[in-house]
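Here the complex is missing one protein chain, while the rest keep their positions.
As written, the chains take the letters A and B, and residue 1 is the first residue of each chain.
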Amino acid sequence: MLTPASLVQIDREIAKYPHDQRQSAVMSALRVAQVEKGWLSPELIEFVAQYLGMPAIAVYEVATFYNMYDTQPVGKYKITLCTNISCMLMGAPEIATYLKQRLECEFGETTGDGAFTLKEGECMGACCDAPLCTVNNHRMETGLTREKVDQLIDALKLEKN
Amino acid sequence: MLEIEIDGKKINTPAGGTIMDAANQVGIYIPHFCYHKKLSIAANCRMCLVQVEKAAKPLPACATPVTDGMKVMTRSEYAIKAQKGVMEFLLINHPLDCPICDQGGECSLQDLAVGYGGSQARYQEVKRVVTEKDLGPLVATDMTRCIYCTRCVRFGQEIAGIMEMGQIGRGEHSEIMPFISRTIDSELSGNIIDLCPVGALTSKPFRYTARSWELSRRRSVSPHDGLGSNLVVQVKNGRVMRVLPLENEAINECWLPDRDRFSYEGLNSPERLTRPMIKQEGVWREVDWQVALEAAANGIRDIRQHGENPLGGLASPHQTLEELYLFQKLLRGLGSRAVDARPRQTDFSRDGAQCGALWLGMPIADLNHLDRVLLIGSRLRQEQPLIAHRLRVAVRHGARFMLINPIDDELLMPVTHKAIVPPQAMVQHLAGVLVALAAKSGKAVPEGLVAGLSGIEPDSVAQAMAEELMSGERKAVLLGNLALHHSAWGDVHTLALAIAQMSGATLGILSEAANSVGAWVAGAVPSGQGDMSFADMVDSPRKAYLVLGLEPELDSHDPAKTLAALKKAGLVIGLAAWKPAQADWADILLPIAPFSETAGAFVNMEGRVQSFHGAAMPLQEARPAWKVLRVLGTMLGLSGFDYDDVDSVRRALLPTGDLPDGALSNGLSSLRFDGVVMTEGLTRVGDVPPYRTDALVRRAEVLQRTDGVFASAHPDVLAGIGIVSGAHVRVRQNDAVCDVVLTADTQLAPHCVRVAAGVAEYAGLGAMMGAISVERVS
Partner (left out) sequence: MVIVGGEVVFNTAHLPESWKLDTYVMHGGYTALRKVLTEPMSAEAIIAEVKKSALRGRGGAGFPTGLKWSFMPRHYQGEKYLVCNSDEGEPGTFKDRDILMLNPHALIEGMAIAAYAMGVKRGYNYIHGEIWHAYERMEAALEEARAAGFLGSNILGTDFCFDLFNHHGYGAYICGEETALLESIEGKKGQPRFKPPFPASFGLYGKPTTINNTETFASIPYIIREGGQKFLELGKPNNGGTKIFSVSGHVNKPGNYEIHMGTPFAELLEMAGGIRGGRTFKACIPGGSSTPVLPADIMMQCTMDYDSIAKAGSALGAGSVIIMDDTVCMVKALERLSYFYFEESCGQCTPCREGTGWLYRVVHRIEHGQGREEDLALLDDVAHNIGGRTICALGDAAAAPVQAMLKHYRHEFEYHIEHGNCMV
């Protein structure tokens, strides 16, 4: 279900924990699986559960507890905008409006072409660089302005095509 | 011991306990939802907040450890304010649908809300709605009512041994549910209904059929497996509407397997036999009791002079002690020494050496404290769901668990060593363990085994098992149904006994049926030289048979043979609570009352005599079997049948009410083992699926819907005849033939074909554990 490269990564994570605690690697395993497949389908969750010897529901609990996992399909680029207090003070609401306008979708929605999903996020621990967002969880874009949003979206669109 | 004070009461309480424990000790009730004495502490509902002197905030009684000198106030203004606050939170998103909620009248939330709820709802925002989940045919959901106590989740993790429910998402968005679209399949699943303190999880079969206050309640005992779970049978208008566990720490604790909980549906089945019936010229006719009894008595009179043991008695071990006692008394009174209540056993070679009723060898509760267990021949979870739970507890506390079995079932606990081998090889493996034990301990094997053990080379697994059995304090060798039904049961018993003796373990037999022990005690088994066993009665057919509670086409070891014998007989009188699936084996059918409609007793696997009264009146013309047998005995002119009531029947058998000393024994007066006979070819493993064990449960339609696969084979067997999993095949045992769909099953030992017993579709087949062949059908 996952490529050997992904499995190698998961195995490396498993090795971080005592040998009888494979379950500890479930967060990384889900992360690796999501990076490869885009989102955590039920089959993928079952696969991870089998791989780590966990009940599927226990893996599902984890996958639905943490914000950055997607248990529903998302666009190629998931933009998560922090709207928490420091970002709010620094103009996140305006950025939110602008993003919605540019992508023609609301928070929690995916654009018609499947390219973008827009999400509202909580504090990302980088408030001095507000307002900010992440792209596909692992990349952070800081000090957002309308211009920066334009650049970001244009570049991602280019990258996609 | 610590001294603490709760609500002004001084209490001496052990260190390490909680405030809740201490309060329970003196009967002070602290409101709670998530706390359950059998589950781990979650402390999430916060209903049990109490005031503790010097504590800065209210503390949850369920989780707060007692400390010496602690002063607790459970009803102070401060405590009540905290409790009321929690209650308000619990209610804001809870629907106000008590009038249509099945939990109504037995809802902890409803009860407590009366005492703690505010009069006016201050919450004016939208209420949360949670979508329903399909948990399968047994448990209904109304998840909007859920209060997230997580008892059902913890039950799965901690008691059922399998996490099927979880809390997904988080915060207010979280939901209690199984994995995506899975159902709850544990054999103990119904317990989450009892655990749920609100109406989120309710009984699907019971749903909307009665309100709790309309039900009368009677305590009873489960008629299925040999554990003897205690029951509360609830009745409305003479009809059993629901069965709940009656708490008995020594037996079922507060749990019930689904079999015991939901089988009551069969009591109300349209297949109930409600009037006596007689077959004349091949046509069944309903008659009244007088006619039927006279026909039966006359028939018996006619044949009683014909040779030795003209009348055979075949009984089900699910019948009561009193019924089995009168049954054998009737037969013996008529001069017949042919009576047996062990229909699924096939090897009776050690009957003469057996010293008493086979039993667990120890109190049930001791299972939790074992530290070495060798289980032989058992599909443990389906045979004995709560024994499986107790052994899981033992394993969680460090016990080493070992298994010798033809099926590698998922037992939901780590198995230290296992030998998954075909039936004959089980004997060989046992012999290996014994040889290894002897070698390691330097002890001699008993005389009678020496020859049979010569040439046995223990493999590494047998060596390892012997090694484990030599250490540990509290050890048991346990035998299950697949051992009892084994074609070489006598050898299995002998070797297991020798292993137990040599290793200082207790030998225990997990009684198959509610009254397996009682049948022996009642004398409904051969009792000496010249008596006939079930197999004898089938191998050399009798002139006539009396069949008590048994469905021979499903309940006997070799249904094909049994039916042939019955069909040969001139007269077969069946005492049955349900119309037989294939009624052509009987000539007269007398409708008897199932356990819920009669009084009596069962003796469980630990030898405990548990009596009960009827919870409802017998349905229509049905009569308690002990009364039917009483009348028959009297009509046939036998003495000693003039009992006033069922208690006097029991007293005749057990004057003290308990078993006499020495009634129970797993010992054999002489040990003999002649060696392993290995056969070529395929062996059938005819286990009895959990909901096919007896006539009652087979009629519980809702349980049938949870059944799994009944026919499978080791993949090599399929490959051997070139078919794929799921193909139609013809299986053959001598003349008995049946077409089945065979799936591949890697959990099955090699050379094994599993065709379940007790299943109507395969009722025509032969021995449960015997040779079988498989052919492709084009």
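Rule of thumb we're sticking to: a contact is a pair of C-beta atoms (placed from the backbone, for glycine too) under 8 Å apart; a residue touches a chain by one contact, two chains touch by 3 or more.
Keep in mind it's a predicted model, so treat the numbers as computed, not measured.
Only one of the listed residues, B:L39, B:A61 or B:L90, touches the absent chain: B:L90.
Interface with the hidden chain, as seen from chain B, comprises residues 41-47, 49, 56-58, 60, 63, 65, 82, 85-86, 88-90, 92-93, 122-123, 125-126, 128, 147-148, 150, 167, 169-174. Listed here are the chain A residues that touch the chain not shown: 16-18, 21-28, 30-31, 52, 54, 58, 61-62, 65-69, 80, 83-86, 88-90, 121-130, 134, 137-140.
We take it that only the chains that are shown with their structure count from here on.
One finds 49 Å separating the Cα centroids of chain A and chain B. If you check the complex, the residues on chain B that touch chain A are 162-170, 177-180, 182.
Across the interface of their complex, chain B is touched by residues 42, 45-46, 55-58, 60-61, 64-65 of chain A.
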